[in-house]
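For this depiction, one protein chain was excluded, whereas all remaining protein chains were kept in their positions.
Moving on, here comes subunit A:
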Amino acid sequence: MGRGYIVEDTVERYLSKLCEQAGPVTGLLIGQSSAQRDFVVMAIRTPQSEESTAGNSVDKELVSEHARQVSRMLPGGLSVLGVFIITDTDVKDTLTTLRQLVFAVENLISSERLWNPADDEVTDSVMLHVNTKTRKTVCRTFDVKDPKSTAKPADWKYQSGVCSSWATVSCCLNVNLLVPLPHDKTSAENMAECLKEGLKVWAHQIESGVCLIDGKKLPEDSELIAGQRRNVRQMFTAQLLITSKDQRLPDVVQLCGGSVSVRGAIHSRAFLHSNKPKAKLAEKLLKRDVVSTVASRVQMLLEEENQSGDKQQTEQLCLPRRVFCPVKVNGPVCVCDYQFSDEGLAEVIDRLKEMLDIDAAEEDLDTRQEMTAEVTESSDTAGVCLESLCEPAVELAEASEPKKNNYIGVAMATAVALLATAASMLYLSDA
């Protein structure tokens, strides 16, 4: 009794084409797992490295790194389900290598995640072996939670239109993070550490938040698509409500060496298989996408920063914006990429080709979900250091709105003077 994989027929054609290439080809399998069965939506060959590996050995690091970068380009509900190999070597001889590969990929991907898988989640990864001589496919799964697990047989079945009626849940969400920097250490690694800690706290707030779907709080186990025809594509809008963490630190005021803030909005999206998905699955996948898209972008920005190595006192950096690209011409399922403000769409198209082996044209890309961030000129150093956390959501809507620092400063000074003279009224509240 093994797992059953339902695979898009486009994947079959893709793998067949790869069979015609010389040498072994490795790659990733992308899709969604559920308790009953798994769905494979895409297959992506590992890009060629600059140093061609001698012989036909499988480069585990290359495949894992590819998987790590591909994971950043997958919206909620899509993940790397496993690996494939197309080779003329017999499956018996490659099993160990593939097993190591499956674990290496999973370990690298999970080390970057800011959330933990739930206890009831599927932890099997799949390995597909295609023999170019016999054209036979062998499919096995490993339980990546158990380092001693052995290969279990699994079903691999091709079907058309696997994801054509998958549901989409999406939202546009405001991010408003402010974390202090340590007083004594101000290196770039410390900023990354502080941001990561701050992101963890924020991720927990998101995870514990209330999720409304199409304006309603649905019971957890209710079906998302109750009573609808299964062939009709469904799109849902989500709303997230959060409360602050009730933290009482012993030292309310602490020394710091500055602060870092992340402010703006992101578009989050998750896809759900069409086999009676439940409301709590939609909520879980969407929340994970929210957390991943912010964390990935911050990570990407810090990686760029480290390379440029500048040590400005105060600076503002724009996070890249999210651009979507459909996997199939007529399906709801999309992949995404992040476009930095100094890049054009051509770079996005290049990355989609290199990382995901997708041939996209500019017209195919959906750039309407997020606007490119702009650093405004009035945000000078004096203004920035007085920034406080909680600004109303409306203010963040237009990035070009000048920051109101100086004017508010004057108004507040007057208000404070008035408050000081009215000290005797301090503890009174209206009856």
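In this section, a contact is a pair of C-beta atoms (placed from the backbone, for glycine too) under 8 Å apart; a residue touches a chain by one contact, two chains touch by 3 or more; residues count from 1.
By definition in this document, contacts and distances are computed from a predicted model.
*Asks:* Could you check which of "Proteasome subunit beta", "GPI-anchor transamidase component GPAA1", "Ufm1-specific protease 2" or "DNA-directed RNA polymerases I and III subunit RPAC1" matches the UniProt name for the chain that's left out?
*Replies:* Options "Proteasome subunit beta", "GPI-anchor transamidase component GPAA1", "Ufm1-specific protease 2" or "DNA-directed RNA polymerases I and III subunit RPAC1" considered; the missing chain's recorded name is "Ufm1-specific protease 2".
*Asks:* Which of A:A238, A:A270 or A:L365 sits in contact with the chain that's absent?
*Replies:* Candidates A:A238, A:A270 or A:L365; residue touching the omitted chain: A:A238.
*Asks:* Please identify which residue in A:A22, A:A35, A:A118 or A:V253 touches the non-displayed chain.
*Replies:* Residue touching the chain left out of view: A:V253.
*Asks:* Pick out the residues on subunit A that sit against the missing chain.
*Replies:* Output for subunit A: 171-176, 178, 180-181, 183, 186, 191, 206, 209-210, 212, 215-217, 219, 238-249, 252-267, 294, 297-298, 301, 313-322, 368-375, 379, 381, 384-394, 396-399, 408-409, 412-413, 415-416, 419-420, 423-431.
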